[in-house]
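Removed: one protein chain of the complex. Kept in place: all other protein chains.
Entry: chain A
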Amino acid sequence: MCSLALFPPPLSGGQITLYEANNELVAGSSPDCYEKQHWDPPSLNFPRETLKPHSRPESSSKAAFLDHKDTLWMRSAGAWYMLAYILPKWLAVSSGCVLALIRWMSSFHGSLFPHLTLSGEEMTAEFSQVLDWSDSAIRSFAWHPHTDKFAVALLDDSIKIYNSRSATAPTLKHRLQRNVSAMQWKPLCASALAVACHTCLLVWHVDPSSLSTRPSSGCAQVLSHPGHSPVTSVAWSPSGSLLVSASPVDTAMMVWDVAAENCVPLQRVGGGGVTNVSWSPDGSRLLAATPSALFRVWETRMWTCERWPCLKGRCQSACWSPDGSRLLFSVQGEMVIYALTFSDMTGGPKSAAVVADLSETTFSGIDDITVGGEVQSLAWDPTGERLAVLLKGTEFLKSSLIYFNSSLAFKWEWKRPLNLNPGHILQMFSSLKSVTAI
């Protein structure tokens, strides 16, 4: 087991880690002084101020009308109430009783699954893999699995795509593209990008050779299923044929055949929903985390699942080793990383083992720095050499990113993000990817 006390002390005095060269991390004080890479990505500074106005499009005529917030049901209920004088007494009493019963039952249901009382946006923020999702300028980020290409979802509900081969950076906008919580590129395909939105699932087909900077919304497929919103997680199968989407409200997760636009719901009631899905890189297993202290591991041949109850809290984040045999996960409320080992032989693992302890550790140097906390997100690079861990903030560092060698505790480094405003998620993932590229 590895703990943070074994790590070398972090950089201090405003120094930030810039890049890795010759197996050494190079630190500097300004982000400009790094070596040129083979692809110099365009400027990726998205100031929050420029993003905000787009998200609130005020139509001019709208202000002239009074906004009434009553739904049709509320209005008819009001009318009903006013008519109640002429209704017989027993009817009013009995319907009042029925109403109270329904309220009591729904509150009981809500107490079983507290997340159901959240609004859509709060729910997305709660279950997102991104730290401080609701306030972050960058809502989601996705590397293409095969080429130098990535997509960035911004606060104003637009998605930008950057490609090393072309100068154009298409911006994707769609009427239904609200509150993007996750994105993933389709494996074995150059163009398809799945986007988890507030009400539906969008699959964009962005032609890589097209020069258009604003692909029309006709390029997007809308996949929706009643009761399946907000979608908080998507995962393509590594063979590129299936797409799985999950919503914390829906107890079924959907397996989509995207081209044919039909889906198979896989329903399991326990847990109250599915927050996060992640496919093992060899395609044989699928992790489905629920909002309760329970997660499931599906095998993808006959689609049966095993239940894994956690003791403390829900599974916050998880990642698979490249061969699909190990699963690392973190649990909300605990500062450790667990590991599960699967094998094709009979008899799976009985319990998870703790492999890393991330409790708060103070490094004394020129100024004391405390690192540690709950895990927000985990990512394992495709070669299996390094594991990146994003920690939730302490008072000194709003968040910190550390990475392990996957031989765990052989060599480790930790890295502070470039700046401490909430726009740091990008740096986290890009640094992980650039580590693999060097």
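To be clear about the criterion, a residue touches a chain if its C-beta (ideal position, glycine included) is under 8 Å from a C-beta of that chain, and two chains touch if they have at least 3 such contacts; residues count from 1.
Criterion: contacts and distances are computed from a predicted model.
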> Of the options "Thioredoxin-like protein 4B isoform X2", "Nucleoporin NDC1", "pyruvate dehydrogenase (acetyl-transferring)" or "Non-structural maintenance of chromosomes element 1 homolog", which is the UniProt protein name for the chain that has been left out of view?
Replying inline: "Nucleoporin NDC1"
>> Touch as defined at the start, partner being the missing chain; which of A:Thr71, A:Ser209 or A:Ser343 qualifies?
In response: A:Ser209
> Which of A:Gly78, A:Pro265 or A:Pro309 sits in contact with the chain that's absent?
Replying inline: A:Pro265
>> From the list A:Val152, A:Val255 or A:Leu328, pick the residue that touches the absent chain.
In response: A:Val255
> Which parts of chain A are in contact with the chain that was left out?
Replying inline: 144, 146-147, 149, 165, 188-191, 208-209, 239-242, 255, 257-262, 264-267, 283, 300-304
